[in-house]
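The complex is shown incomplete by one protein chain, all other protein chains being positioned as in the whole.
Letters A and B name the chains as they come in the text, with residue numbers starting at 1 for each one.
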Amino acid sequence: MIRTDFMNFSATLTNPHLINWIAEKNKVIGYYCSSIPEEIIHAAGILPYRIRGTGNDNYILADSILSQFNCSFIKSTLNLMMGGKYDFLSGLVLANTCDHVRRIYDIFEQKINKNTKTPINLFFLSLPHVFNERGWNWVRQEIRAFQGELEKKFKIQIDEEKIIEANEVYKKNQKLMERIKEFRILDKPKLSGVDFLKINVANGSVRKEYANDQLLNLVEYYEHDFTPSNKNVRARLMILGSSIDNPGFVEIIEHHGAIVVADLLCTSERWGLVEKLWKNEKIDKTDPYFPIIQRIYADCFCPRMMNGHSLRMDLVNQKIKHDRIDGIIVQRLEFCDLHGGENMLVQHEIEEELNIPVLSIDREYLLGDTGRLRTRVEAFLERLERQ
Amino acid sequence: MRSAKPLEMLYEATETTLELINGAIPKHEMKVLRIFLQCMEVNLRTKLEQIAEGKPIIGHHFAFPAELFSCFDAVPVCIEAIPYLFSALFTLGSEKYYDIANGFGHPYHSCSSQKGMIGMALQENFIDFDVIAIPSAPCDNTIAGYQFFSEYKQIPTIVADMPYYHNSRGYEYYGIELTNMVSNLSKYLNQKPDYEKLRRSIDYSNHAIEYLAEINNLRRAIPCPIESIFNPIGSAVQNFFSGQQEKERFYKEVLEVAKERVRGKEGAAIEEKIRSFWPYMSLFFDITFAEWLDRKVGMPAVSDIFNYFFFDPIKNLKTLEPKEMINGLAYQSMEYPMVRQSESFAHVFFDDAVNLAHQFSADCAIFTAHIGCKQSTSVIQLMREVLKEEVGIPMLTIELDIGDKRMTSLETIQKKVLEFTQTLL
Partner (left out) sequence: MIIGIDVGSILVKAIMLDESINNTIVYKTVAKSAGDPEYIIKNLINDIAQNLKLKKRDLNIGITGRNSENLDVYHKFSEMNSLAAAINTLHRNTQIIVDIGGFTNKIIKVDDNGRISDYLVNNICSSGSGVFLSLICKSLDINISQIDEYAFQSKNPLQISSQCSIFAETEVIYLMNEGKNLEDIVAGACRSISGRLMPLILKVGLDSINQIVLTGGLGKSEFIKKDLENQLKSQITTPKLDPLFVCAYGCALSLLNDSQEGLN
């Protein structure tokens, strides 16, 4: 029996820790994307909450503003926000991370905030699309500006000590997630892809000190108390592509006996890329902003980084070997142009150069038509078994 | 010799279309199209001659200030313009190339402008670019689409990263990016930049800006003296003739046409009944649509996003240092049509639309919701509301692919426009 219900925090938007946090008159700020400096939000004494579409079952309200060409993940989150499900947020942080996300800022600024008695505080960061030194410096300026805005809007002071402390907490969090990840890639994995994603999603919904305690519990559990089943693993899979915050999707993938042992999703293993992607030789590592810039910029795995494709593929290759991957699933949300273009190349490169089978899936955020998807996964697994 | 088959095909199409028009259409009709084809003929011939001489080919994004390339002895070719010129000038358009790209795995919902070239590249009906120069704007399609050329085709690709903020900090940053672009191009092409050529190119562009401003002044007249076909053609001129003499020539000659018509109180439409403003793009896959608007519906398209510059010519050009010229281009390219409205906060888009709708006395707006443009389709409803509230005009939205006639056919588009005129106007 797992000693924590932490994993179940992924099933609903709110959770006991969050409810308690708010009841104690503390603030929560929502953000989209891993490229947001949540460490600064944490340093401000605020809970950084990663926006997700959990519990949404239609697009009615979102569709009254957006078009049919918009990403269903964005629609789901907007639908929840317009339906009042995110009323616990005191602020929302967005960036030019993709065409759909950045327009959420405009929708709030130009419409939603103008038609409510309680407009939400909006923050925006302009982030580079290219890795270079100028970009590094620009990101630092953006983080500092964001910090200033937070201080002004919430009438708080975020001093350097708090940032350093936040960095430590986040570093510990990352190390604990790495430790849990190790259980995932054992010959007999101790946790499924579903459970791993649940932990990640829960991790994004609480204060990191609390998360660290829960993760420590989990590490101890998997280390000492958990006994893996003797069930054969049909295949070891890796998932790449668009953001996934719904474990239900991974459940479909694992339905026929495969296990997702690795991924490079922004909601999941991308936190593991510490100084692994782009290296800026001319940085001051003693700068308190260094780890933040490194995480959100230099280690940004998102295909929005235009000169990062070959760096990304190197990492994918390393992971395939390290995590002993049999097959790869590249999935993209419909209308996601970034992963649309990226997945096309990834599929060709992996199949042609590495000879690893790839299944390409286009999906919507709401999981309809799961039968067809299961059939495709089953056929993919049969193909892997034939190899 | 470098292959430039698409340009050869376009040259042939331009020649035959011009011949057909000169032979079949009276001289006073379709003046804007004639001027364009004449400029196109010269431009393509020059490009092909230069390529035959062995000059390197620089592929560039439509939102990139191609004046910059004039520093070098090279041939600039706008990548996005090619599939759309195919769409406009060939009966079969570029659909074949979109299908090839989709078959390769490119998503169906991505912009047909890059998709068309991807398809051409996969079919080996491509241009042998020596280097590609692009900005990181104005959309995800740019970011995602060009990876194909840099990673799969292994064409050296240089990116100038454009900030989201259109203020002095942003302009300065982009100026540095463009300066580095010149330096990188110099290395790839193994040529030293000649800034006097840059000055001359900017001079062409400065004149083009002045002429377009005058044309737009005259377009405010009722009836509108410039035919609707000016909009899609103007988009091609901006992108394909960017930084070149033909751009100046085109606007100069069209200005004369506009002046003459205003003097004679002539409108381009047979009978101007309704003035339509297009907050976004025109249709590229069938430019006869523009003629239909003018002749059958009496609904000239008096303005659209591509044919209005919200910036002035670069001042004191004769005495500017190279860095100042580049900074001037940085500012202009961040304020370039579509980039200005797409790669920034949406209120700029709305403000510009309200401004233009008022300026051109629009009776209605028609928004082409191009499937590739997620950043603009996200704010259509807001645009609709803004135009209703601040200008008092209704807006029709048409979901389509501006380069692919199969998504929403010409007939369907015409039906929707007619329904709009019959219902609300």
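In this section, a contact is a pair of C-beta atoms (placed from the backbone, for glycine too) under 8 Å apart; a residue touches a chain by one contact, two chains touch by 3 or more.
These numbers come from a predicted model, not from an experiment.
S.K.: Identify the residue among A:213, A:323 or A:364 that touches the chain left out of the display.
M.R.: Answering carefully, the residue with contact to the hidden chain is A:364.
S.K.: Per the definition of touch given earlier, which of A:64, A:141 or A:318 contacts the omitted chain?
M.R.: Counting the whole complex, the residue in contact with the absent chain is A:64.
S.K.: For chain A, which residues reach the chain that was dropped from this view?
M.R.: Residues touching the hidden chain, for chain A, are 57-65, 67-68, 364, 366-372.
S.K.: Suppose we count only contacts with the excluded chain; which residues of chain B make the list?
M.R.: The list for chain B reads 381, 384, 388, 394, 399-400, 407-408, 412, 415-416, 419, 422-424.
Basically, only the chains that are shown with their structure count from here on.
S.K.: Take the average of all CA coordinates in chain A, do the same for chain B, and state the distance between these two points in whole angstrom.
M.R.: About 37 Å, centre to centre.
S.K.: Where on chain A is chain B touching in the complex?
M.R.: Contact set of chain A toward chain B: 64-71, 96, 98-100, 102-103, 105-107, 109-111, 124, 126-130, 132, 134-135, 138, 303-304, 306-307, 309-310, 332, 334-345, 347-348, 360, 362.
S.K.: For chain B, which residues count as touching chain A in their complex?
M.R.: 104-107, 109-111, 136, 139-141, 143-148, 150-152, 159, 161, 163-165, 170, 173, 176-177, 343, 345-347, 350, 369, 371-375, 377-382, 385, 399
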